[in-house]
Structures are given as structure tokens and as C-alpha cells.
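Working notes for the structure below.
Excluded from the complex is one protein chain; the other protein chains are retained at their positions.
For reference, chains read A and B in written order, and residue numbers begin at 1 within each chain.
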Amino acid sequence: MQYLKTLLVKVDIDPERLEMYNLSAAMGPKWMEICTEFTERIKKLGPSPIWWAEHDHKKKESD
Amino acid sequence: MIVGKQKSLEEIWDMVKDYQKVLVFGCNTCVAICHEGGNKEAEILGSLLRIKAKQENRDMEIKTGGIERQCEHEYLDQASEAVEEADVVLSLACGAGVQFLGEKFPHKTVLPGLNTTFIGVVDAPGEFSERCQMCGECILHLTGGICPIARCSKSLMNGPCGGSNNGSCEINPDIPCAWQLIHERLEAQGRGHLIDVFIPPKNWITSRAGGPRNQKREDVAT
Partner (left out) sequence: MSEYKSGSNLEKVLKSGQFAFTGECGPPEGADVEHLKEKASHLKGCVDAVNVTDNQTAVARMSSWAASLILLQEGLEPNFQMVCRDRNRLAMQSDILGVYAHGIRNMLCLSGDHQRFGDHPEAKNVFDLDSMQLIYTVKSMRDEGKFLSGKEIKGRPKFFIGAACNPFAEPFALRVRRLAKKIGVGADFIQTQCIYNMDKFREFMKQVVDLGLHEKCYILAGITPMKSLGMARYMASKVPGMDVPDSLIERLKGAGKGKVAEEGIRFALEQIEELKEMPGVSGVHLMAIEWEHRVPEIAERAGMLPRPQVS
């Protein structure tokens, strides 16, 4: 994971966007907690550079 | 084995960005052992380049692949299809492999994705160090099995120099003083007197200094 995060930095993607969690199918509440927390995290970070790139590209096409 | 280090993503991107169909091609022998240029590393690099292409809004088709070794014809033959389809090939092999691939497909642009560094060993997982300078006239029998040409920063044959510093080379504390190692090894083997023997000026003809080398086995060559 550490290594993957360093690779993400190379392409200007915030390493916080990637995380690994270990849990079993029976851990429902924990799963909900993780989803909520992670969604919050990503919301705070905003759209990724890839989204922006595609967004700008579509905008140029429609202009 | 041959050790190399992948070029920076910036440098690689700069080399490939103007092409449409890129093939990132790995070599699964030496450079795979040092985790820099193997088939797996080719896939990872391919992914990173695709992300970059998307961010920079370039319409590129980046494929990955690889073979066992890029320095032998029998493996290169397997690469034909993938190579022919691409506009440019980014080879992650050592310098020999990159060149050989280029010789096999001279009409294709073949670019080096690695900086080939040295012949060395795996000291520990992920740690590699230089051992041999391919001088063509091995003197390991005189130096207790430790090569002063490769491991002494000044390639002294009658060392150590006056800069040997607490067992380390004066230029970098991470480099052990080769002659200190030689002395200790010879002493341990009861051959300590060898250090007092003068090694005369070296014949460098057999090294790269004497020109690019080649070799033929008459009994095997067709």
C-alpha cells in the first residue's frame, strides 16, 4: 500500500484517495462506518485530477 | 545479475507522450529481480502512463507486455506481434536488451525505460550492490575473493589508500573500504601475506577500454 501511494503521487493523485481495509462479510456495521468515513474523506478532497481532465476535455468539445 | 533503475516518470512521459500507440515491454530476468523492469513492472508503469495520458488529455493506447529475456533471439521472436502493432516500444530491459530489441525491429523506435547501472548481487531483499567491472582478467584469487576494481572507488590494485576511514570508503560511509575487506578476508584465511605482494600495472585490453568485446564458442557456433 505504501508503495502504491508513492506511485499515485507521481501522477499527481492524492494518496489519501486510496485505502485498504480488512474485514469479513459479517462485519456489517463496520462496513457502514468505513463507507461513510471514506465518502466524507473523498468529498473533502473533491474531484480527482482525472475527473477534472475528463471534465475539461468534454467542455472543450461542447464549446 | 544486471541491475538497473527505472527512469523517472517525467523522463519516460516526455519520451512517449507524442506517440499514439505505446508498448511498455518488460524483461523478466535480471531487471525483474531488482523489481525495476520485469513484466509486472511493465504493467504498473503502463497503468501510470494511462492515468497521465488521461490527465493530459492525450488520446493514447498504452499496452503492456514482456518476455523472458530481451537479449536472446528465441524470446524476441515471441515479441513480434505486439511490437509491430505499436508506434513506439518502451523497453524496460537493460541496455543490452533495449538494443537487441531495436536490432530485431530496426524500423520501430525502441526507447529505454531503465538506466542500467551495474553487475551486482542481492545483499538483502530490495538491496543490491556492485561486484564486478567485467575487466576481463579476474584477480579474485589474489585478493581473497573481493574485487578491488569494482569495489574500491579508485580501483586500486595495491590498496588501501590513505583515505580509508573506519572501514569505509572516504567518498561514502555506506561503501565499505574494499581493501579493508580484502585484508580481513585474507587474514582470516591465513593468506594475509598476499597484501604485501606487488600487483603490477594492469592489462586493460581485455576490459571495455580495449574496445567493445565479443566472444565465440567454436564448438557451439554454427
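By definition in this document, a contact is a pair of C-beta atoms (placed from the backbone, for glycine too) under 8 Å apart; a residue touches a chain by one contact, two chains touch by 3 or more.
None of the values given here were measured: they were computed from a predicted structure.
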Displayed chains contacted by the hidden chain, counting the whole assembly: B
From B:8, B:57, B:78 or B:165, residue that would touch the chain that is not displayed: B:165
Absent chain, residues of chain B that touch it: 153-167, 170-171, 177, 179-180, 183, 195-196, 198-202, 204
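Simple rule for what comes next: only the chains that are shown with their structure count from here on.
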Distance between the centres, which are taken as Cα means, of chain B and chain A, whole angstrom: 37
Residues of chain B that touch chain A when the two form their complex: 9, 44, 48, 51-52, 54-57
Partner chain B, residues of chain A touching it in the complex: 7, 10-13, 49-50, 52-54, 56-57
